[in-house]
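Note that one protein chain is taken out, while the other chains of the complex remain in position.
Showing subunit A:
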Amino acid sequence: MSVPDYMQCAEDHQTLLVVVQPVGIVSEENFFKIYKRISSVSQISVRDSQRVLYIRYRHHYPPENNEWGDFQTHRKVVGLITITDCFSAKDWPQTFEKFHVQKEIYGSTLYDSRLFVFGLQGEIAEQPRTDVAFYPNYEDCQTVEKRIEDFVESLFIVLESKRLDRATDKSGDKIPLLCVPFEKKDFVGLDTDSRHYKKRCQGRMRKHVGDLCLQAGMLQDSLVHYHMSVELLRSVNDFLWLGAALEGLCSASVIYHYPGGTGGKTGARRFQGSSLPAEAANRHRPGALTSNGINPDTSAEIGRAKNCLSPEDIIDKYKEAISYYSKYKSAGVIELEACVKAVRVLAIQKRSMEASEFLQNAVYINLRQLSEEEKIQRYSILSELYELIGFHRKSAFFKRVAAMQCVAPSISEPGWRACYKLLLETLPGYSLSLDPKDFSKGTHRGWAAVQMRLLHELVYASRRMGNPALSVRHLSFLLQTMLDFLSDQEKKDVTQSLENYTCKCPGTMELLTLPGGPTLPPVPFTKLPIVRRVKLLNLPASLRPRKMKSLLGPNVSTKSPFIYSPIIAHNCGEERNKKIDFQWVQGDVCEVQLMVYNPMPFELRVENMGLLTSGVEFESLPAALSLPAESGLYPVTLVGVPQTTGTITVNGYHTMVFGVFSDCLLDNLPGVKTSGSTVEVIPALPRLQISTSLPRSAHSLQPSSGDETSTNVSVQLYNGETQQLVIKLENIGMEPLEKLEVTSKILTTKANPCSPPECTCLSGWLPVSMDWVVMQTVGTARGDWAEFQEKLYGDFLSWNLEETLAQFPLQPGKVATFVVNIKVKLDFSCQENLLQDLSDDGISVSGFPLCSPFRQVVRPRVESKPVNPPEGSKPGDPSHVKTLEAILNFKYSGGPGHVEGYYRNLSLGLHVEAEPSVFFTRVSTLPATSTRQCHLLLDVFNSTEHELTVSARGNEELILHAGECQR
C-alpha cells in the first residue's frame, strides 16, 4: 500500500471497486468515451431488495493497493472491465489471451470480469458469451450500460454470497485470520489455538463482514458488525484493525448522516435523482435482520439508534482510528486517507478548526520517498482541502509550494506552465488581484513582502514559460503597485529586468488572455512618473480667439428670460468645473501642462509622452523627457494640434517608460489636481506676425487689465520729433487674413499718475509751429482728465489704414506693411517756476487765463537718430526724460473662424522715450506798446547736445547751441 488516493471520502467505503482498462492499442479518445458511459452506471438498485449498490470505477489502480483488500474491502478490485480493439478473427485468440493476463493481475480479488471487444464481426461475435461483449464500433454500442448493469448484478450476487457465507460462518473454531500484507510475517509461528488469537480472528472477520454489509447496501447491519468488531479487537489490542473497524463505523455513520456525500461535486452527483440512502436505509431497516439471515445476537442488546455515531462521535472515532493507524509506519497511506476523509466530513460540519488539526497531522505523515509528481499532488490536495475548510491563506500557501515543486531543480523537465497556473490560483489567497485598478485607491494594504515574492515568481515562471508578454505585464504590475515597498536596489533590479524583457516584447495596453481563460488587464504606469497636476493652457494672448461682441449679444439674451436666476447660475457654475472658459483654435498648437515627479532613485526616461483626448481629432505631438532622480515637481508641457472643431476633452496621457506603453487616464489617477479638462475648439483663424523697423525693446509694458503685448518696440525721440514706424504684417497662419482693425491706447502710467501733467498741445501738423501771440491754453484740466488726455495724445500716433487694407485679403505667407507716425509733444517746462514768474510780474492778460503754462513744439533742426545717451549724462535731472507708452491693437480675422465671429487680437507695445529739446525757462511780459499787441518774453533753453534753430511765425530765427539759454 504505497499510493494514497487523495480523493477518497467516507462514502467510498460502500462502493465496489471496478477497474476499467484498455488492452492492446485503444485510442485514448475511444477509451474515455466508453469509460464515461461505463462510469455513468454508478449505482444500481438490486432487483429483489431495496438495497443500492455503488460502484467506483478506476481506469488505473495499483495492484499493491489491491493487496489491502481484506483490510478494507472497498480497496479490493472486485470487477474488471477490459476494453479492446480487435478487427479480425485472427487476432481474437491473442486478444482474449491478453484479457486473461489482465485478469491475473487482480485475479485474487476479482468477483467477475468483462471484456468489451470493438470492431470484431463475424462468427466469433455471434457466439453468445457472458463475459465478452462484441460491438462493431465505438459509436454503435447502445447496450453498454445494460451490460454494465448485468455485470454489477453479477458482482452483487458474488458479494451477497460472500457476505452470507462469512456472516453465517458460525463454526467459529476455524475462522481464518485476515491480515494486511506487512503483517503476514509477524504471525508466522503464532499459537493459533490461543483465545487471544481466536478473538483476533473473530474481530477481524466481523469487521470484514461489516465492510461487506456496507458494500451490499446494508448500512444498519454493517454498523452492528463494526460495533462488535470494535469490542472484540479492543480486547486484544489489535490496533491496526481496531482503527479500521472504527473507521468503518465512522464511514457508515457518515453515509447515514450526510447522504449528500462529502466528496464534493462527484459525491453530490452520485446521489442525484436517487432515493436518498438514508431513506433507503430506513426502509429496509425493519426487514434487515430477518430477511438477510444476520446473526440474531448481533444487535439484540445494542439499540439501533445507538449503533449509529453522532456527528461529534464520528470525529472522535476518526481521531482514535488515526491515532491507532499512526502506530504503524506501513499504514501511512491508510492514515493519510483517513485524515482526508475526516477533513471532508468536518468541512461539511463546518468545524474548520478541527479539520485543520487533521490536516496538520496529515502534513506530518511521512510516507516513503515520494516522487516529485506525488509531492505536487499531495500539496495540491492539501491546498484544496484547506480551501474546503475556508483556510484560503493556508490553501494558497500549499498551492504555492506545489507550484514550486513543479519546477524543483531535481526535476529534469520543469513544468513551468503548471507552476504558473498554480501560482495564478494562489493569488486570491494572498488577496492579490492583477487588476491595477484595485490598487489605485489610497495606500496599498496587504502583505507586501509575500505578494512581492509571489509576483516575482510569476514573472520568473512566465519568462521560463516563454511568454515574455506575460512577464512584462507582471513586472509592470509589480513595479506599479509595489513601488512603495521596493527598496532602491530592488527598484533598480526590477526596472533593469523590465528593460531587458521589453527589448524582446514591448509592453502594451492590450488585455492579455491567459491560457486558463482569465485575462490580465493592462497596467498603466501612473506612478512613473507621478503626475500631480494637469492644467490646460490658454493660447498665448496674441493668438487667443475673441468673440465679436455683436454676435454674442443676442445669444446671451435668448438663453433665459431672466436676468438672474439662481438655478441657471448654479448650472453654469457646475459646468464651469468641467469646462474651461477659453477656447483652442483648430490647427493651432495647444498646450497642456503637467506637473510630474520621479519617485525613482535614478534618472527616469519617459519617451513618447503625449495626450489622450476625445471629442475632436487631435494630433498629439509626443515629447520625450528625462527626469532626474527623485525630482521635485517638474513641469512638462505636452502639445498637440486639434484638427477639427468641437469640444475636446483631455482624458489622460500616454507614456513609454522602460519600453512599456501605458495609457493613463486622469479619472483613475489619485491625487491629481485638474482645473477642468474640457475645452472648446473653434474653427481655424489666421495668424499674424508683426515685425517693425524699430529695435525690440527690453522694457515690457506695465501690465494693465487684459492687455498683454506680444512685441514691444522702443524708440527714443526728442520732444517734438516725428518718426515713421513701419510695421510688417505677415500672415504666418494657414488661413487668409481678411479683416484688420487697428486701435491704439496710450498708457500714461509712467507719468505721475496723481497729478496729470498739465500741458497744452499746439495743434497743427507742421514740424515747427511756434506762435508767439496766439497760443492755446487750457485751464485747469484736472477735472476733465479724459478729454484732456485725448487732446494731449490725440496725434501721438497716426496712421492710414486704407493703404494697408488695399493689400487684403492677405494670403498665408504674404506680407503687408503698415505705417504709423509717432510724434512726441510733451511739456518739459517747469510749470511752477513759470507760473511763479508770471504772477511775480503781476500781469494778467485779459481773456487768457494764464494759470497753466504752455507747451510749444520745437522741432530740432538737427535730425538726430537717438544715440541713446547714457542715463547719467542727460542734462538736467533724469525726470526730464519722459516716457510715453502706447499699445497698438491689431484685431484681425479670417477664414472659417471669421465666419463664426471670432477674431484675434495682436498688440504691439510702443515705448517712446522723449527727451526734452527746447523749453522755456522763464516767461515774462513786457508792457504793451500798443493795445493790439502784447509782448511776451520767453527764455528758451536748448537742453540737447545739438545746435538748433528756433523759428517763430515772425520768421525770426534763433540759433541755439547745445546747453545754451537765450532770450
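Just so it is clear, a residue touches a chain if its C-beta (ideal position, glycine included) is under 8 Å from a C-beta of that chain, and two chains touch if they have at least 3 such contacts; residues count from 1.
Going forward, contacts and distances are computed from a predicted model.
When the unshown chain is looked up in UniProt, the name that turns up among "Trafficking protein particle complex subunit", "Endoplasmic reticulum membrane protein complex subunit 7", "GPI-anchor transamidase" or "Protein transport protein SEC23" is "Trafficking protein particle complex subunit". Touching the missing chain, out of A:F391, A:Y420 or A:F525, is residue A:F391.
Considering A:F134, A:Y379 or A:Y430, the position touching the chain not shown turns out to be A:Y430 (whole complex).
Those residues of subunit A that touch the chain absent from the view are 352-353, 356, 360, 386, 390-394, 397, 430-431, 443, 445-447, 449-450, 453.
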